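A selection of the complex's chains, in situ.
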Amino acid sequence: MLRLCDIHAALGGVLHGDGTRAIAGLASLESAGPDRLAFVGQARHAAAIESTQAAALIVPPELVPRASARGPCIETSQPYPYFARLTQWWRARQLAAQRAAADPAEPAIHPSAWVHPSAELAAGVRLGAFVVVEAGAQIGADCEIGAHCVIGARARIGAQARLAAQVVIGHDCTLGARCIVHSGAVIGADGFGFAAHEERWLKIEQLGAVRIGDEVEIGANTCIDRGTLDDTVLEDGVKLDNLIQIGHNVRIGAHTAMAGCVGVAGSAQIGAHCTFGGGAGVLGHLRIVDHVHITAATLVSRSILKPGQYSGAFPIDDNANWEKNAATLRQLYALRQRLKALEKKF
Amino acid sequence: MLRLCDIHAALGGVLHGDGTRAIAGLASLESAGPDRLAFVGQARHAAAIESTQAAALIVPPELVPRASARGPCIETSQPYPYFARLTQWWRARQLAAQRAAADPAEPAIHPSAWVHPSAELAAGVRLGAFVVVEAGAQIGADCEIGAHCVIGARARIGAQARLAAQVVIGHDCTLGARCIVHSGAVIGADGFGFAAHEERWLKIEQLGAVRIGDEVEIGANTCIDRGTLDDTVLEDGVKLDNLIQIGHNVRIGAHTAMAGCVGVAGSAQIGAHCTFGGGAGVLGHLRIVDHVHITAATLVSRSILKPGQYSGAFPIDDNANWEKNAATLRQLYALRQRLKALEKKF
């Protein structure tokens, strides 16, 4: 049985109170049972400290008095990073336990996986059932490739990447080390390129690829299209949530994060350390500098050359009010002209 | 050959006119040929009664005179539920006929499916080609699992569920009885959780799962993320359309329905019997009570504590008008100040 002091020994911080308390799992403050470890990141959640049933708490220094009044706690000056490392440590223990319990005869390469003779698998690679690795692909050391993944011809995947089930990596695309890709993500589908000609669309074949840096995470059913001539690029540490569309020739700077359902049109150039709220969009060929933060559901329709926060969502209202205001919005320019005219009168 | 009276015998209602009319299929009023059964749900579609070529009609009581003047009809006081049950009955007949025509030697478990020895399949389970069922998973009686589905370790699926091809159910996730999940849906990918630390993102491993009630339907390529510590929860009877994103730790109350492309950010708590129009969004950590109806393309940016309909889409206009109004919108607060100033003058 794991004790609080084991966690403290592994992850540090300052232990207050009884370190021998048994910890069966992590939980939120609200749902924690008496054998769980919970986490309070901010003083504004402190009200729940007295009511939680958790065995122990992780708290910032200012909450130690309140937390230790009710039971043991670990103090940390960086509660969110501590919590992140705790979840990582916990998950690694779970996986180790599951692997120890598994049949040692289970092979790392599932017997149903199909690997082209010219593909190269480094040491420690694990392939799930029905994985396909096509000609000339290279998979780095200790990668875990989930069931049903397809690794296209000549694709390269860096060491220690984790691909969940049913990921598609297109031909000639590259992923850096320690990337995580979730199920249904499609890296390297054709960009949407057509030339209009005599009332039809002629396909522009997409001859570039996708090039992804280290420690990038890509969400479920997210799509990153290959470039037309050059590559679509995601730099190191980019984090993309689910159901995101990244068009061809886009470049996303390091450590930029996008929430679900964002769409970025072709050839947009996005800086480093930006954040995008859910459902935001970026039109094609725009440039966004570093440290720009886009609010949810905002359409970026012009380049943004100055760091800061930008917004453009329609405010929600009850339907009756919205109807009146939306109808008036269609006359807004005319209202302004009428206001001007009035102003001129006086 | 099926006759109108067979349908009447199976599904009830009041039969008017010749019950021996042959019915080869169901069709819309507009496209129905002379061997089809069509449906009129509302008086406002009644104009098509005279022009349809359908063999027979299903109509509410008030349309019986018009419908029976042109041919046989079935009267029902609840035309939409009757129509729903009719399509279910029809589909069940189709499937039964297809199964009867299939080679009886075709096994219920496709020989290419890969089932871990520790997984449990109840009686009557059907697995398609290349299905993967991982360690400790449990699949309930009479489930149909389509080709290429991946059922993760320790996942549990209730009886009579129907999974279309290429569904991913993540480890430790649970589905209730009689759920329907469409192709490409991903249940249990990691939630989007990171702690900012020294200009990088530290991954918060997602240790919860997804817990889905009975009779839930989940659309194609829809994603439901696993919780960080606790579970993401969909209660009984929830209906989700395609390409929907449900973030980690979200709870959706019973019988709430969402149209395509909706996004719900993490930890939002949504009540029962709500509806969401296509492309709507909900920000994180909000609370929405029961019986709230959100119009299409509306961003819910604050909690909604009162039942009703809420909206917030920008009204469409021709591009020239929109440009003028949108430009003016960026000065709206200033216009209000100018109006105030004018009002003060008088």
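Letters A and B mark the chains as written, and numbering starts fresh at 1 in each.
The criterion applied here is as follows: a residue touches a chain if its C-beta (ideal position, glycine included) is under 8 Å from a C-beta of that chain, and two chains touch if they have at least 3 such contacts.
If you're wondering where the values come from, they're calculated on a predicted model, not measured in any experiment.
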item: Full count of same-sequence chains in the assembly - 2 placed in this view; value: 3
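Keep this in mind: only the chains that are shown with their structure count from here on.
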item: Whole-Å gap between the CA centroids of chain A and chain B; value: 25
item: Complex contact set, residues of chain B against chain A; value: 114, 130, 132, 134-135, 148, 150, 152-153, 166, 168, 170, 184, 186, 189-190, 192, 194-197, 199-207, 221, 223, 225, 228-230, 243, 245, 247, 261, 263, 265, 279, 281, 283, 295, 298-302, 308-315, 317, 321, 324-325, 327-329, 331-332, 335, 338-339, 342, 345
item: Partner chain B, residues of chain A touching it in the complex; value: 25-28, 31, 78, 80-81, 83-85, 87-88, 90-91, 94, 98, 102, 110, 112, 128-130, 146-148, 164-166, 180, 182-184, 217, 219-221, 237, 239, 241-243, 255, 257, 259-261, 273, 277-279, 296-297, 313-319, 322-323, 326-327, 329-333, 335-336, 339, 342-343, 346
